[in-house]
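Excluded from the complex is one protein chain; the other protein chains are retained at their positions.
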Amino acid sequence: MACRRGGNHKHCLSTTSPSISNCHKLPSCSSRTHNICMVSDFFYPNMGGVESHIYQLSQCLIERGHKVIIITHAYEDRKGIRYLTNGLKVYYLPLRVMYNQSTATTLFHSMPLLRYIFVRERVTIVHAHSSFSAMAHDALFHAKTMQLRTVFTDHSLFGFADVSSVLTNKLLTVSLCDTNHIICVSYTSKENTVLRATLDPKIVSVIPNAVDPTDFTPDPSRRDNSTITIVVVSRLVYRKGIDLLSGIIPDLCQKYPNLHFIVGGEGPKRIVLEEVRERYQLHDRVRLLGALEHQDVRNVLVQGHIFLNTSLTEAFCMAIVEAASCGLQVVSTKVGGIPEVLPDNLIILCDPSVKSLCNGLEKAISHLKSGSLLSPEIIHSQVKTFYTWRNVAERTEKVYDRVAGEIVLPMGKRLDRLISHCGPVTGCIFALLSVISFLFLMFLRWLTPDYLIDAAIDATGPYGAWTQQYFRKKRETLNSNS
Amino acid sequence: MADEEGYLAVSGERITLQRRHHSASCREFLVRCPRLQLRSLSAVTCSVWLVAYGLFVLCQNSVVLSAAIFVTLIGLLVYLHFVKIDQESLLIVGSLGIQMTSSYASGKESTTFIEMNKVKDVVINEAIYMQKVIYYLCILLQDPVEPHVVSEVVPLFQSSKPRLDCLVEVYKSCQEILEQNKKS
């Protein structure tokens, strides 16, 4: 395979020169390209916000001419190396999953593989995602030892009070204190992260998530206008406030006889909803759809009038943007970064309590009955302009450009930073660990020197096999059009 | 007819690739691994015996010593006969098929022959192996019922694991023969 690609590559090079004049029509390549490695425990086939963020961002970066690879852990039989659309290369590493799709961390056992991949793919920037992902933190740690530039994106909010958050926050402090740049998805998230990890706010940027507006288009004909349908699409877990939902459903169903609920998603809290349904005999009015594929979400959304989000904590809620893009009136809890996401005329914000949410929903229903809601097309055309992945990629690229100009802290300074920044006990422990990791890296370099590692054949990036094909195809279509 | 070149294996060992062109549609590739080093052999033997001697000093039982001798002998036999592969060869005959042979250090040979109508393609693939990500050459077998489905992947040069530059050489020659075969 690889060679065949190589062959194509040569062929393309020979044909590029005459038609260089067309190049300005292509997505403008920035002056410098990076070899970016995205690391996270969460990636497809797992479903969620982080997963689609990584995928879409990577696709847009590839379009802008960067080389992007993704490292995640193996999902059941999905092990090894796979290529996705446009030559996005994904390493599914055989690491043991510990809890909630997150790998166990020992800080060292993943190092040989990660180092091998970083070397063979000639990675220049390591971009880790999600603070829940142990693998992301491991990769940051190793990348810093290997003197690579690091970027971290935080996708979630966290408390400060309970034991688990105290521990996680300490870990985050250690992990982020010498990271080059941090990206948050909303200003609330930025505040939260800066506080938790005691960071300098200057190295924290805010780049929101985005949705693909072409995937989420309204379709009012699918609605059943004789009834009012409320749609909930989320994983059925505690964080998403399913207990609140189980309080809302019976109250409102008693009040409005033509009210229906559609709940999409799967999780441990599903049983709560099933019990509510059985206790109040609501089988015909509450539909539980179970796990949804990403492409089915839109078909579920367009069946409803009102979208309800009951999250208890949320950094940036992609679900409400998707719903608004489908033209639904959104009712949501006022937590985390949600107030920043949509303008006030598109969303009804409530406190995270059953009563307040019921009031919000009643308000939405009365709007709906009086016909004072905006029509789905208008909502869609408004939302369409807010968040696009191209924009996200552009802004992320700027972060990369900035990071590429910075220096990675050398070992001595790194130790100083760890000890001064993370408290005497933790700092010393992690300083010791980073010294051990440095020695381990030395040992690995002695065992398999860098020159023995075959450089991988690029799939994407300036010399990538896929890029050539992609550009050639574009050029052909352009030529045929003109 | 036959030319020989030195390459490196993934582990850094020196291997030699020998190419023999028997005819236009028949080629043979031999990958020769380094032979068993006297140095490593004596090191292992000495360490086993030293450990045995240590045990003997501790428990004053001479059975330990004789057991150690047996263990080294049997271990060496097993290693030479079942583990250590000296040479791997790949024979492609355009009209017949592909034959893989691995010769063990003891002289034992194990051969597998795949008929040409079962071979879908020969490709270079990537895999995660131990704590490494390596390239390897493999044969894709066709599913007998659905011709577009790959039913099995047979890796080549499994024990020597040559690096990419060596694999590309072999790959190109294989593709030439496969192309010829497809044309006719």
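Per-chain numbering from 1; labels A and B assigned in written order.
Rule of thumb we're sticking to: contacts are C-beta pairs under 8 Å (C-beta built on N, C-alpha and C of every residue); 3 or more make two chains touch, one makes a residue touch a chain.
Here is the rule we go by: contacts and distances are computed from a predicted model.
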Chain not present in the shown complex, as UniProt names it (candidates "Eukaryotic translation initiation factor 3 subunit L", "E2 ubiquitin-conjugating enzyme", "Phosphatidylinositol N-acetylglucosaminyltransferase subunit Q" or "Mannose-1-phosphate guanyltransferase"): "Phosphatidylinositol N-acetylglucosaminyltransferase subunit Q"
Missing chain: touched chains present in the view: A, B
Residue in contact with the excluded chain [from B:Q18, B:T45, B:T72 or B:T101]: B:T101
Absent-chain interface as seen on chain A, which is shown: 271, 275
Residues belonging to chain B that touch the chain removed from view: 20, 22-26, 28, 91, 93-96, 99, 101, 111-113, 115, 117-118, 142, 144-145, 184
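By definition in this document, only the chains that are shown with their structure count from here on.
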Inter-centroid spacing, chain B versus chain A (mean Cα positions, whole Å): 43
Of chain A, residues touching chain B in the complex: 1-3, 6, 79-81, 91, 93-94, 112-113, 116-117, 120, 448-449, 452, 454, 456
Contacting residues of chain B [partner chain A, same complex]: 8, 10-12, 123-128, 131-135, 163-164, 168, 171-172, 175
